[in-house]
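Heads up: the structure comes next, in structure tokens.
Now for chain A:
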Amino acid sequence: MRINYPGTIRIVRLPCTGKVDIIHILRAFEKGADGVYVVGCLEGECRFENGNLQARKRVDQAKMILDTIGIGGERVWMYNLSSSDGPRFAEYAVEMTEKIKELGPNPIKLAHKKKAA
Partner candidate 1 sequence: MSTRTPSKLEKILAAGHLAVTSECGPPRGSDPEAITRKAEMIKDYVDAINITDNQTSMTRLCSLASCIHLKKMGVEPTLQMVTRDRNRIALQSDILGAASFDIYNILCLSGDHQNFGDSAQGQNVFDIDSMQLIQTVRLMRDEGKFLGGDEIKRPPQMFVGAAANPFADPFEIRVPRLAKKIAAGVEFIQTQCIYNLEKFELWLKQARDRGLHEKVYILAGVTPFKSAGMAKYMKNRVPGMDVPDEVVKRMSGVPKEKQAQEGIDICVETIQRLKEVEGVKGFHIMAIEWEEKVPEIVERGGLYPRPKVVDD
Partner candidate 2 sequence: MIVAEKKPIEEIIDYVKDFQKLLIAGCNECVTVCEAGGKKEVGILASALRMYFMNEGKKVDIDEVTLERQCDHEYLEEIRDRIDQYDAVLSLACGVGVQFMAEKYFSTPVFPGVNTCFMGAAEERGVWSERCQGCGQCILGKTAGICPISRCAKRLLNGPCGGSTKGKCEISKDLDCAWQLIIDRLKELDRFDEYEQIMPIKDWSTERAGGPRKVVREDVRL
């Protein structure tokens, strides 16, 4: 099954969202990402017990930090879906892309450009 999702998204594969740390999310923004979303298994269906729950807490932490430093916490989200649910995956990708479009580019990227100019 091939499902189309917006080409602006770069996927980083991890064995479990429990591996996602706050620092990974922050680094992505530091490097200019406009948004980051973490897609984990449905809650209660983590193969490592609570990896996806941990991920959600870290996403919340990252949100808080991004809010504090003026980047905006809405740029990071956590989604859950069943591993076989391709269409839902694409739906979330579209939703996230819309959200980010509305928010505009990561201010860090703009700051980088200004510096370069």
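Methods note: a residue touches a chain if its C-beta (ideal position, glycine included) is under 8 Å from a C-beta of that chain, and two chains touch if they have at least 3 such contacts; residues count from 1.
How were these candidates chosen? In short, all candidates are chains of the complex that A comes from, given by their letters.
Remember, it's a predicted structure, so these values are computed and weren't measured experimentally.
Asker: Only one of these touches chain A in the complex, so go through 1 or 2 and give me its number.
Answerer: So the chain touching chain A in this assembly is 2.
Asker: Spell out the part of chain A that touches candidate 2 in their complex, as residue ranges.
Answerer: 21-23, 26-27, 29-30, 65, 68-71, 107-108, 111-112, 114-115
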